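This is the structure I have questions about; it appears just below.
Here the complex is missing one protein chain, while the rest keep their positions.
After this line comes chain A, so read on.
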Amino acid sequence: MSIIVQTEQLTKTFQKQYAVDHIDMTIREGEIYGFLGPNGAGKTTTIRMLLGLMKPSSGRIKVLGKRLNTHKLEILRQVGSLVENPSYYPHLTAYENLNVIRQIVGVPPVRVTEVLELVRLTEAAHRKVKGFSLGMKQRLGIAAALLHQPKLLILDEPTNGLDPSGIIEIRELIKSLPQKYGMTVLISSHLLSEIDQIATSVGVVSHGKLIYQDSITNMRKLANSSIHIQCNDPEQAAVALHRLELAVELGANKLVLHQCSDRAVADAVKLLVHQGMDIYRVEEHKQSLERIFLDMTGGVSL
């Protein structure tokens, strides 16, 4: 799989403050890359640099195999974007809004009708965007980004302000893009659940630094589970379980077993029962992804 976006030590400072701090981001073809981080972590600044809207303070950006600062127009011809809150011309209709962009990207007029259909705005096509709900404006923004069938689609918080059914609709649409049109998608969000449901790869950014980058399956493996056993004499039980060579930890009135298989749990329980101990509870505690990222980002909730 070829690499679509590659940044090397990408950095942006505002008045000596690091907004983006030496980020090495890699997005491969066909991925839906979830760019996750709390508000103000540097997601939007990174995206603006990828689109050439802001100049990096240092570092390099390659998009579709070409350097951004030398091949900007060539790259932008194959990139569609929706940055932060939707931009639109409120005094124009949805159709006119798209037509204005269509002129620039040079696609036939029928594309306007097609993308309006895709985001289900056909009925509102000839109404002024001024009167649209936030969700409709957001969908219009996505339509605009899809107009020229870009190879890379960059969506910054695309489900902001959408109602639940709208979120599901947009999610399904975004998910279908890689297979249907061979697009690669970069989607940012401050909501872990959002990224968890849509992305195939994840980059976590906090205080301008990329603190985690891997596939979503590897990320899910981070969610360790442990078995908590409560019984009448935990200390003696711990001694007994050491014979089974399990990683046992003695907690407050309970035993904690880490990373154990079903077999190991069954053996442990059987042993304790044979020793004549009273077992009150056997519980599985799963560390949530939420918790893991909370630790990663130093307590700032996602």
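Everything that follows uses one rule, which is that a contact is a pair of C-beta atoms (placed from the backbone, for glycine too) under 8 Å apart; a residue touches a chain by one contact, two chains touch by 3 or more; residues count from 1.
Note that in this section contacts and distances are computed from a predicted model.
Undergrad: UniProt protein name for the omitted subunit, picking from "Multidrug ABC transporter permease", "Carbon-monoxide dehydrogenase large subunit", "Tryptophan synthase alpha chain" or "Glycolate oxidase subunit GlcE"?
TA: Of the names offered in "Multidrug ABC transporter permease", "Carbon-monoxide dehydrogenase large subunit", "Tryptophan synthase alpha chain" or "Glycolate oxidase subunit GlcE", the absent chain's UniProt record gives "Multidrug ABC transporter permease".
Undergrad: Looking at the whole complex, which of A:Tyr33, A:Tyr88 or A:Phe293 touches the chain that is not displayed?
TA: Answering carefully, the residue with contact to the hidden chain is A:Tyr88.
Undergrad: With the missing chain put back, which residues of chain A would touch it? List them for me.
TA: Residues of chain A in touch with the missing chain: 48, 51-55, 73-74, 76-77, 79, 81-92, 96, 99-101, 103-106, 141, 144.
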